[in-house]
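A short worksheet on the structure shown next.
Removed: one protein chain of the complex. Kept in place: all other protein chains.
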Amino acid sequence: MMNIPSNMKSIQDQLAADFEYLDDWEERYAYLMDLGKEVQGLSPEEKTSDNLIRGCQSRVWLITRYENNRLWMSADSEAFIARGIIALLMKVFNGQTPSDILNENFDLPERIGLTAHLSPGRANGLAGMLSRIRHDASLALGTQNRN
Amino acid sequence: MMNIPSNMKSIQDQLAADFEYLDDWEERYAYLMDLGKEVQGLSPEEKTSDNLIRGCQSRVWLITRYENNRLWMSADSEAFIARGIIALLMKVFNGQTPSDILNENFDLPERIGLTAHLSPGRANGLAGMLSRIRHDASLALGTQNRN
Amino acid sequence: MKQSDQSVSGKTHQTDWKAVRDEFPALHQQVNGYPLAYFDHAATAQKPRKVIDAMTRYYEFDNANVHRGVHSLSQRATLAYEEARQKTARFICAKDPSEIIFTSGTTASVNVVALSWGRAHLKPGDEVLVTGLEHHANLVPWQMACAMTGAQLKIVPVNEFGEVSTDSVAEMLHSKTRIFAFSWISNALGTINPAHDWVQLAREKGITTLIDAAQVAAHHPIDVQHLGVDFLCFSAHKMMGPTGLGVLYGKKSILETLDPVFGGGDMIDEVTYEKSTWADLPYRLEAGTPNIAGVIGLSAAIDFLESIGWQNISRRESELLQYALEKLSEIPQIRFIGSPKERAGVISFVVDGVHPYDLGILLDEQGIALRTGHHCAQPLMRHFGITGTCRVSLAIYNTFEEIDQLDRAIKRALRLLGISQSN
Partner (left out) sequence: MKQSDQSVSGKTHQTDWKAVRDEFPALHQQVNGYPLAYFDHAATAQKPRKVIDAMTRYYEFDNANVHRGVHSLSQRATLAYEEARQKTARFICAKDPSEIIFTSGTTASVNVVALSWGRAHLKPGDEVLVTGLEHHANLVPWQMACAMTGAQLKIVPVNEFGEVSTDSVAEMLHSKTRIFAFSWISNALGTINPAHDWVQLAREKGITTLIDAAQVAAHHPIDVQHLGVDFLCFSAHKMMGPTGLGVLYGKKSILETLDPVFGGGDMIDEVTYEKSTWADLPYRLEAGTPNIAGVIGLSAAIDFLESIGWQNISRRESELLQYALEKLSEIPQIRFIGSPKERAGVISFVVDGVHPYDLGILLDEQGIALRTGHHCAQPLMRHFGITGTCRVSLAIYNTFEEIDQLDRAIKRALRLLGISQSN
């Protein structure tokens, strides 16, 4: 978990390529949910309302930790698809530096046909998760700059 | 003023005929405002808020009196056109019996091209005046029936 | 068990339901490569061409501010606006058009009553009664009114079938109860409450009544005289009319006692810098420029519903409901939430082990629009020990084929989710 990941652009490219192999929406969702199964999840005590991402119809909890100049995250959700989305986010953002996170153009959802999940409405969690990650990254950046 | 008028249908027909002679809207309004000049009006003391017809943009006051089984009315307004409308109403309804008033189909406005003044909005007084007259006629009818 | 609309159309006589459906432009589209099957009627209804056109026409020809203008456009707009009020009055059998207040929605209507009537009539020790079935729109305003006045909110319990028994209502209506506010049809479960009986019970005890008829107006005729209710609220957008418009009906004698909640143009009689006096009803409760186009759209929606006829509407809806219930009960993983004896075209269900959100997404991929979540009835969900359901809500423009499509789509989604029949 603490291994330093490769750069975000190439991770996104790799994931987009993985999804491109899949023929139809069924396979894409099946793959997404499979990715979700790998997410470690959170303990009941970690599922606090502070860690709850508002604006998800299925509850999503997300915790970030700033360590060694990098942002580490763990998350959980009640729904399979939301967990799949968590998995994608973790693959891309987990262990990256705050400034890289803030500079990254996260276009993966469009590229793999999951744009719907990015809508700013409150039914979906992706927008909420993304803004929590970015928010925590800017906080971390603040800490870093003060150091 | 206390002369018993002819029946309302024939008064309406007569007025409609008078207006038919007029060539255009200018002549019709000129005639209407001329009719309005004949309206006797009310004294300042009679212009109470009870006598005010709500829903006229130009203030209109109307008083009815029930005497000899007939409804007698006097009215006033600040505006020339509203006084003209008052004149029409008085010609048709003044001195009629309550039951005749309530039974009369008052279609004169349509016939002389003044329908706009009948709209149920609050800019115009005709609807308000008409419903006040009808209201007072039903009250009078109640009195009559109890006698 | 597959029925086609053709084979069924024999049952519903005169009405050509295909032609009715054709009047709704939004229904004729593909979603994710599938024909759209819109089952989210209880959230908001689709709009027939005539409603859309009426508003377009208004903006193209008659657009003007109402009431104070003497020019022709303003006269025309005012006439259309006030005729719509008369039509709405007739639609629910109100005695007088001035008993119809146009608001921005059911939510606003309930809040106006809770704020204005509530402030005037509630005090510590008093009780406000609602049922356990309420939409937040008929619950939260009363919580707020109680918090403000010190009155207490009481809830008539819901049974395991998603019903509220008339006995419980009778028991909880007592000398401390000031108002009984209840939904006639539950948006979450479809339960139809015996509105007339409940109002009678309350009236016998001199208790004021409010009916949340948001789910009723597109489905059943409403007769406020027969109901005897004091207040009744509904939204245009749920009855094939436009968004941003609601109706508050109130008995004239009681509306006349209400202080306005909002102040501004149109609701005043005379204003000085020091104080203002209020206009007559209905204007007193309609501050500011109203939703004129919305009112004209509502008027067209009423015409549309009446042109189809209530008998045809209910026959069609109950046929669709029966068919959908049949199909869905054949899917063993489905557990219905609520099984009220009197049920409108609403079916709520869950699949144990599956979050409604997942199912909703996978159905959307197959063109199915249904609602997942708490349906603005969180306490009711908690009553059933769940956080949400999938809700199918039906309208006359749905087809039996769409229900077949739903059936296939659910099965496919469950396979994908790995929830096999044998689970």
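We call the chains A, B and C, going by the order they appear; numbering starts again at 1 in every chain.
Going forward, a contact is a pair of C-beta atoms (placed from the backbone, for glycine too) under 8 Å apart; a residue touches a chain by one contact, two chains touch by 3 or more.
These numbers come from a predicted model, not from an experiment.
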| item | value |
| --- | --- |
| Omitted-chain contact residue, chosen from C:Gly69, C:Gly162 or C:Pro340 | C:Gly69 |
| Residue of C:Thr44, C:Thr166 or C:Asn312 touching the missing chain in the full complex | C:Thr44 |
| Options C:Val20, C:Met55, C:Ile192 or C:Leu281, residue touching the unrepresented chain | C:Met55 |
| Per the touch definition above, residue among C:Gln86, C:Ser104, C:Ser165 or C:Ser339 touching the missing chain | C:Ser104 |
| Residues of chain A in contact with the chain not shown | 54, 57, 116, 119-124 |
| Residues of chain C (touch criterion as defined above) contacting the omitted chain | 25-26, 29, 31-32, 36, 38, 40, 43-44, 46-47, 51-52, 55-56, 59-65, 68-74, 104-108, 110-111, 114-115, 132, 135-137, 139-141, 143-144, 153, 155, 235, 237, 242-245, 260-268, 270-276, 287-294, 357, 360-361, 363-364, 368-373, 376, 378-379, 382 |
| Chain B residues that touch the omitted chain in the full complex | 25-26, 29-30, 33, 57-59, 78-82, 116, 123 |
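Basically, only the chains that are shown with their structure count from here on.
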| item | value |
| --- | --- |
| Whole-Å gap separating chain A and chain C, where each centre is the average of the chain's CA atoms | 38 |
| Gap in Å, rounded to a whole number, between the CA centres of chain B and chain A | 76 |
| Centroid distance [mean C-alpha coordinates] between chain C and chain B, Å | 44 |
| Multi-partner residues of chain C (each touching 2 or more other chains) | none |
| Interface hub residues of chain B, defined as touching at least two other chains | none |
